[in-house]
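One protein chain omitted, others in place.
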């Protein structure tokens, strides 16, 4: 084990976000592009003892097999990777792909304890094999439906018993469990259950494993988290805020499944009420438009009331590339989680999430200030 | 002089903003509407010794004569006053109108010293006649063209001499000068020159008169001042930010005059560079659309770059009622200026302005924090 | 019976559309406003023997009771009637309201034959009482869920028997049936079933009663029906067209009921495929935003492909007042249906509908040309 070499173990390692993160880290190391979109490259984070991009080593779990060069080509065609970058980073993608192990299926055969042990062993082997000082596990797999409640979710010793008997956890929680058993930090970049069960919280604290989540804030919710203060600071009353999200490709298809969309919409809805201080009608609607591919377009319509009750309107359209927005944050989170002391949630990382764990602040400015204060402490 | 009775002397007292402010204060006093849009009614300002709305007495200068009931009716038709309010507040409008004195014309006969003395006397008479503890002067008149530079602008003693000789100041500066001579605070809610001349600054400091400005932040720039942090905090690079403002009625017609539009656009342009930390192409364009009346619509198109240089886009449309957005801030500023100690600019009021005096911060959250800290000190 | 006096029998006579139609006809008769929005007032319809607005007499059915002056006041507050108009037209509203009879409930007691007879008698009495040359029935009631299929819908003699036995028709079809039995034309301005059953078609033909429908084209679909030709005429390929409709008040609440929304969305979906010549992904989504009241906002996002497959985007936002868009078309349809010869559907009235009966053309220009040709024949 030498210096600050840090493993980034990506759950969903062959998906677009993971591939973009690995390709991007390689491109930045090669010095061909500036670190746009990478929060930890901002001057506020200068001088903090974070692992350098050169220190990051990638591996992960996935339930599918695909060729890294092919993935890079598809991302290039979709406009996620600039032309020329794929050729430059293909060796890094191949190296990372060689560190990918088979993931956990939702319908894997019982009992789950064997699965968790195998996942944890994959992570530990990766660490040992690459002489890494630490490994952080980041879930960038597809969004799961909400978890079916189970009594054993409340307590680690009960859960340990149940895992030995059958199926009690969704895949995202198996990964969180494996990460903690391997003594690694865990980040949930999706709205899936992940570490958000009392039993897994106990385990994390016990093993000294930090965790953060949930659901990366990369688009419509990000806009909300700055825009809301316009209304609250100026005493303008928001009467309705209706959001429509057109999502393409993988994420869109996945969220077209009503159950999963429910998980996503719930994680988005809470934000607005917290930001504005009162419930507001309108809702968030997610529609799948295959043709948009890696891109998403959000349209929000805000009806508000000013002096003497005059009604006014604001609308915005956000046309973003999902993987390009998420990937640098994956690198940021892996780097920043290295700064955590001890086990349990790290509320100061709430800046990155739609549904921050352990904290109620959703305003981006306040979240950023808390993050910098924590990182520089 | 009793209690906290405070005069609000409005330059442009028969315009839409002034009329809406007087009508709104009366409606709020009558308890028929909640104080939406009034920043000083937010919980953060509770317990601070501000004059109550009941303590405010209105008067002002204007170059035109019009009947207050007629103005209220026009504002009702334009959707600025809710139906029913005009009838309720017409007595207050008539009372305020009785305190309006003839304003200063740009092409008034030389020399200007006599004009300034007369304007100052109008303010002092208003104070005495109504037994006011203090008077604050707020400029809500039409935007002027940029001032023609003059050597005497640099020094009060030189300016005093020149005022006795001829025409050396634009009207907005005559009002600022008169306010200071009468020992009153001055707020410039427009981008006109107002108090922004070294000579007038000297006078304000000498007479212990506070001042604040410039150019109320009520629409497109307000949005920018929250939205920019989305890009800076997430290390996204804004490559272009193009703003188009469609303005109706008075303000629009006035700004269709290229000179005045230049003043407005300049005050808007500086904001973005300060917020983003670098110049950005695009510009702000103002177009007059008579038919929009009291309403304005801004459309902004933002081209930005994310991870690996991927280009993305955000657009917003703001459909606001200008007078309804500005009027409560006029009341806020008059109330808050009462808290100022001594003469000179009050940078903590920068929250309200596109081009805040004496401070470089343009981010709304930081401005709000500074304002609350100052008000509660 | 004298001259061209024509009865307009409104199903949903106390709703917003009906009230606006009656108020508007009165205001136009009074000569205080130009006939904006009234297609039959265009020069292309000059010289055609249509009943004048002065010839129209209003009555109708409704399941609720409400005071006409109160309704006029609410429409004024909502911005549908200009201030001043309500006072001018209140006598006309009261007169029309005196001609309103209790409507048919979906859950009325069996059998339905008695209901139909009573509805038809209401219409015939109205005609006799007012000495009308003819009566046209226009359904502007709330949208119904899709009809439950029944074998008797296929044949009038079977239906006649079943109506004597129990519940076999939704309310909209009871009204259509009553209209035909009374020898009157019928217009369905909603997507409800109305006359669209083979049995009722037989009855209409037999009684010489013309009918038209379905679902007034007043917003998003209206835009589609002109915009689509941009893409087809220029050989640009539309790849996705996603529509979001935010609806307030009555219509929105009603369509929040998933069944009824299904009826509406189906009527909207067919349009695009017909206009473009191929199916296109995206869909139409309807969301209820109570706060929008009488207003609706539609946002459409169109992804299209140009030369060499280059992807481009168009978006539009439509902010319309539903009742103000629908009401003049109700007057137009009543006037134009007077020109129909014999019984059955009038495809040339397809210009007014999202889902035109008896014709596949959805393009507005072609529909308008067909309408004018027919009216002037």
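Per-chain residue numbering starts at 1, and chain names A, B and C are given in the order in which the chains are listed.
Operating definition for what follows: contacts are C-beta pairs under 8 Å (C-beta built on N, C-alpha and C of every residue); 3 or more make two chains touch, one makes a residue touch a chain.
Since the model is a prediction, treat every value here as computed from it, not as a measurement.
Undergrad: Decide which residue listed in C:41, C:74, C:333 or C:375 touches the omitted chain of the complex.
TA: Residue touching the chain left out of view: C:41.
Undergrad: Kindly note down the residues of chain B that lie in touch with the hidden chain.
TA: On the chain B side, contact with the omitted chain comes from 239-240, 242, 244, 246, 281-283, 285, 287, 289-292, 297, 299, 301, 303, 313, 315, 317, 319.
Undergrad: Contact with the hidden chain only, please: which chain C residues?
TA: Chain C touches the chain not shown through residues 20, 23-24, 27, 33, 35-39, 41-42, 79-82, 85, 222-223, 225-227, 229-230, 233-237, 305-310, 312-321, 324-325, 327-328, 351, 363-366, 368.
Undergrad: Which parts of chain A are in contact with the chain that was left out?
TA: For chain A, the residues touching the absent chain are 76-77, 79, 83, 317.
Definition applied: only the chains that are shown with their structure count from here on.
Undergrad: Fitting on CA atoms only, what is the rotation between the copies chain A and chain B? Please report it in degrees, nearest 5.
TA: 180
Undergrad: Just curious, how far off is chain B from chain A if you go by their C-alpha centres, in Å?
TA: Result: the chain centres lie 44 Å from each other.
Undergrad: Which positions in chain B touch two or more other chains at once?
TA: 79, 317
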